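Of the protein chains in this complex, one is absent; all others appear in place.
Naming follows writing order (A, B, C and D), and every chain is counted from residue 1.
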Amino acid sequence: MLEESYLPLITWMVSLLAVPAIMLLRKNPNAREGATFVAAFAKFALVLAMLPAVMAGGVLRFSFGEILPGIPLEFRVDGLGMLFALVASSLWILTTLYAVGYMRGLKEHDQTRFFACFAVSISATIGVAFAGNLFTLYLFYEMLSLSTYPLVTHHGDKAARSGGRTYLSHLLGTSVAFVLPAMIYCWVKSGGDMSFTDGGFLAGKIGAGDGLIVLLAFTLGFAKSGLMPFHSWLPNAMVAPTPVSALLHAVAVVKVGVFCILRVFTGVFGIDTLKDLDITTVVTYIAGFTVITSSLIALTQDNLKRRLAFSTIGQLAYIILGVSFLSANGITGSAMHIAMHAFGKITLFFCAGAIFMATGKKYVSQMVGIGRQMPVTMTAFLLGSLSIIGLPPFGGAWSKWYLFLGALDADQMFMAVILVISSLLNIAYLLPVAVNALFRKPPADSEGIAISGIREAPAACVIPLSITAVAGFVIFLFPDLVFDLAQLLIANG
Amino acid sequence: MTEHYPVLILLVPLFGALLATLLGSERQVACWFTALIALGGSSILAIGNICALLASAEGELRYRMGGWNENSGYEVGIELRIDMLAALVVAAVVIVGFINTIFAKTRVTGEMREKAAFFYALNQLLIVGLCGIVMTNDAFNLYVLIEITSLTSYALIAMGNRRAALSSFNYIIMGTIGASFYLLGVGYLYIKTGTLNIDDIHTVLQSGNLWGDTSITIAFILIMLGLWTKMALFPLHGWLPNAYSYAPGVVGSFMAPLMTKVMVYVMLRIMLWLFGGEYIYSSGLVWGELVIWMSIIAIVAGSFLALARTDIKKMLTYLIVAEVGYMVGGAWLANGAGLAGSMYHILSDAAMTFCLFLAAAIVILRTGDHRLTAFNGLFRSMPLTMIGFTVGGLSMIGLPPTCGFFSKWYLISGGIEAGHWSYVAALLFSSLVNAVIFFRIFERAYFGNLKGVADEQLPDDGDCAPLLTLERVPFSMLIPLFIAGASVLLVGIYNNTLVSWLKAAMPPL
Amino acid sequence: MIWQFDIIILVFMVVAAIIALRVKDLLGATLVFGIYSFLICLLWAEMGAVDVAFTEAAVGAGVSTVIMIATVFATARRSRD
Amino acid sequence: MTMKFFGFVAVVVVGILLLAATGDFPEWGDPHSPASEGQVSSFYIERTVNETKVPNMVTAVLADFRGYDTMFETVVIFIAGIGIIAVLRNFGDGAAHVPDPPEPDEGSDLIVRSTCRLVVPLIQLFALYVVAHGHHSPGGGFQGGVMLGASYILLALACGLPAAKRRMGERKAITLAASGIIIYAGWGVACMFCGGNFLDYASLDPLLPGDKAMARSHSMLVVEIGVAFTVTAIMFAIYSNLSTRGRLEKGL
Partner (left out) sequence: MEFLAAGFIEDHIVPKFNYWIYVILMMIGLYAMITKNNLIKKLIGMAVFQTAIILFYVSIGVKEESGIPILSHGQHHAIVDEGRPSEEVITKEKFANPLPHVLMLTAIVVGVSTLGLALAITQRIYISFNTLEEDEILDQLRRGGHD
């Protein structure tokens, strides 16, 4: 099943190759954005090219050769990686389109730097998705932290700096303090082999005690997953331009976090080992706590982007929750939720950005009645919210359903209840925004909202968000692809 | 011809130094060229030496001075012994010296006009001394060579400003104490064993089973104290920061990477080959622990002191103090991974310290400011220099694929194998502190305003800021910086090969 | 070797060293140090190390004393300890 | 005060450590201590004369068995010399290159001057003897070189530095010092050309009169001369810099 191929390498390289092009074309914005688009489409096409082989249950492998004793720097494209790569590369196209509209609309500075770092970070994301062993995963994880730092601090003002400081200190700090030692411990324990094999390379080589410590070190160390208590970087990173927030919080960074944790569960320990050791309960409870707490906090947030950020934290916790059930349905749910949540959440962020561009409004309380001015955007927002909440007919429903089943399989009644409650909370903090915007009159004193007439954001922004919103619906109708890829994970894991 | 490589590595720079003095400072360029040729030649020889070693069957080369005694079992002459570790360290020494000579060209005219010839001579003699230290197999010859390096470094440091003279004086006092303790320890060994050759001392100690003697134990303590003083292990580090930060820029930039590392090498040599692992790690059980704790203190204290500094070079020198802690601790972990880690760290730390000091020298030269404020806005104005500095900094923090990450990898795995969690924690702590230190600087360089240039004066869209026009640094300085940065990455990427070579050189524990 | 000489010279050496380090006048200290060097030189000769004695006489007692005196003249002569 | 206290504590601790070690030393002058019984020292005592035909074992060991050490020892002196010049020398706007005025200082009074004019040649003669006769009697390159240097120092003390500098200028001193080491190391390299290892004097046998042992003996003389060159020049350079704060004008 394991077949050598250069495709993973090329897929990873495409966006890197775009960087020098972007640098060189900095004088000519159109050509520069052209290069970005070419790279984006090429990447998506390459990922699709790999799809059939993976669907057939094969694993594409490319190795740069051995870096550390027994540890090559290698790519392995399996179901989970393919799922993540699909989501990331497809959404990258839309995000680029949106970013072009946004950056030009607001006449942002340093756009070249922006797009260059954008390309690097997406390539790092793909690297994580394809990583064939723990070391490669770590390498690209750090690469992503560094390459997104300039994006987060793009504005360069005081807020941006402090946000960036929190961002790096959390991500680098946790990864160096927890992941690095845990990784080396695994290396020592497993006798020098760290490649994600079916059933995990630590299977049978680690006891319950240190197993628990290593598991916790990984779960907390991959702080990109926004699991409490290391979540505070996420709301603070909201100072970034909205396309960045969208990319960060819907696609690249946070998903990399949960993806890494999924890898740890399936590829490092192996589900069966974890079942035998019976050490995941702690993770379950941390995740459950995060789900509830973050939803409650989200209720209190008036700044739309911050509210969405806390919602993201909660949704990510679902994914970790699901995998921590160690039941087939749970894991399927988690894997699917990566995709579903991505589409839903990116829609919401696009909308937030569009609102800000059109009206300059950031706060929920200001958005009453705004729907009359920007119906498309707010409709999309509504659809996105429904998908996040998990109501049919939207993609979110599938993943939540499987998560729920997973909780039942693991007869974690308590967690099942928590899932329900948090869904209710989602309704509470997401739905009012759309409903108020669409179906209520703007208060008389609200300036900046045109009572009559439609003023949407530029088309370059509206098109992507409509596409993603519709996509959420389409996925509900045709979830097979996502589902099958998730099933592959079960089959191997 | 090949068998003469070891001694030629020494002789070429020696003659280069003499030639430089004969040419005299009036012909400065000629002196520079001589140094360049000599060190370049000996770099080539050093690389050839590595190849010869890879080709040789028994994994070590021996060269007997004066051709004494090929047959009988004991050395009456002095012999050189080169194993892979030695060959690699020698190569590192001469190559760093060579690159730094390129770097020195423009600075020497500025910093020491009439004394250029002496600078180039001392510079090469220091390299000679370091290579000799690494290769010799004779305990007393080692002392003479240590004194050669010490004297040259005293003189080179004292060529700086008035602070430099004072710190050089303190260095003389500390250095002499250290070297004399070493000499005394060798004397104790000689009085008990009657020979000076390192291998012979080892055999006599084993055959006579002298391990128990107090005088041997005390000899060991004395030698270690002496070497720790020379390598600035934490409580004995007092002389290092001033000496290296007040020395002329070109001097600090190649003394900082080399001196302490070579002393660490000597410590490894004494531990593993003269006394032998079985003695160190068996009797060491009690105070092997002690040393590891000392190294932990060194790491933590060094990091903290570095964090507190606002002076660029001071900060880097305190980082060196912490790095010395890494290596000493790794050497005492008593397992292969730890030893490999500290051996490998000798090379990687040399690479990254060199890179950082070169970058710092350029920054200080260009901004005329020796404090951290010098970095304000440099990513815009001196991107190339900052790229070099960033690579070095990331390596200090320990992010892949720089060599700092891999040395941390081996050291931590050694700590885990030995179950020394405190040491592991110290390593992680120091890399976190380094992260704070360097990202503080990166932030300045990334956001801070240029000196005297307010934000609005900068081109509004940085894209249109022509990259290189602002960076007025001569290529004779940028190229060395880039070579150093590249070496940081290469040493990292080829760590697997290097470590396998080093493991082959290691004596069985 | 004659141990009586040995002991006497060694005692004198200790005395000379202490004096050299206690005298406040640096010139005096330097001269006492010269005496110390000569005592050592005697000691080496007595121990049969003639070459060392010769060198010590020329280098230790001769040159190093001279350059120390030169330095004292070139700098300050009084010392506080 | 605290410094003094800590210093005292440190000293006491180290002292006790060292005294503890003296306990299991062999007795002073014990002919059967490992150092005296050891093969190495017995080899030096018994075989030196056969190997090198030099009766003074110290010279033989110094210049031949441990010749590598001695070369670096010479380098140490060289470093000290140029180091002192590099640190202290103060080229007041190229004053080093202008010729000195005829008699800036006339040194001490007549008697001293004439006495030293009388003595200096004798000293130098004896110094040369010491260098040359190092094989058979105490002495050798270092001792002779130091004495030669001392003779110049005496000249400087008595007749003023300029008088000495006219005989041994700075440039000349540096050249002499460097050439000394070049002689030493060059001789070693010559051995390599003759197919031996570095400093393997025996391989010079075809070039020198006598057998291999004699070749070693002669070579020792050569390297001792090299050492003497360096030491002479550097000793005077050190003195002349230190006595004038590196200005090389008015001496003591």
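Rule of thumb we're sticking to: a residue touches a chain if its C-beta (ideal position, glycine included) is under 8 Å from a C-beta of that chain, and two chains touch if they have at least 3 such contacts.
Values in this document were obtained by computation on a predicted structure and should not be read as measured data.
Across the complete structure, the visible chains that the omitted chain touches are B, C, D.
When the full complex is taken into account, the listed residue touching the unshown chain is B:I173, out of B:I173, B:L290 or B:L509. Residues of subunit B that touch the chain left out of view are 140, 144, 147, 150-151, 154-155, 158, 162-163, 165-166, 168-169, 172-173, 176-177, 180, 183-184, 187, 190-191, 196, 310-311, 314.
Panel shows subunit C; residues 1, 3, 6-7, 10, 13-14, 17-18, 20-21, 26, 29-30, 33, 36-37, 40, 43-44, 47-52, 55-56, 59-60, 63-64, 67-68, 70-72, 74-76, 79-81 of it touch the chain omitted from the view. Within subunit D, the residues in touch with the undisplayed chain are 3-4, 6-8, 10-12, 14-15, 18-19, 22, 25, 27-31, 33, 35-36, 40-42, 44-50, 53, 55-58, 61-62, 66, 69-70, 73, 76-77, 79-80, 83-84, 87-88, 136-138, 142, 238, 241-242, 245-246.
Rule of thumb we're sticking to: only the chains that are shown with their structure count from here on.
Centre-to-centre separation of subunit A and subunit B, using mean CA positions: 44 Å.
Averaging C-alpha coordinates per chain places the centre of subunit A 75 Å away from that of subunit D.
Subunit B and subunit C have Cα centroids lying 38 Å from one another.
Multi-chain contact residues of subunit C (touching two or more other chains): none found.
Residue positions of subunit D touching 2 or more other chains: none.
For subunit B in complex with subunit A, the residues that touch the partner chain are 397-401, 406, 408-409, 412-413, 416-417, 424, 428, 431-432, 435-436, 439, 443, 446-447, 460-464, 493, 495-496, 499-500.
Residues of subunit C touching subunit D in their complex: 1, 50-51, 53-55, 58-59, 62-63, 66-67, 70-71, 73-74. Chain contact summary for the complex, subunit D toward subunit C: residues 29, 56, 58-59, 62, 138-140, 142-143, 146-147, 149-150, 153, 235, 238-239, 242-245, 252.
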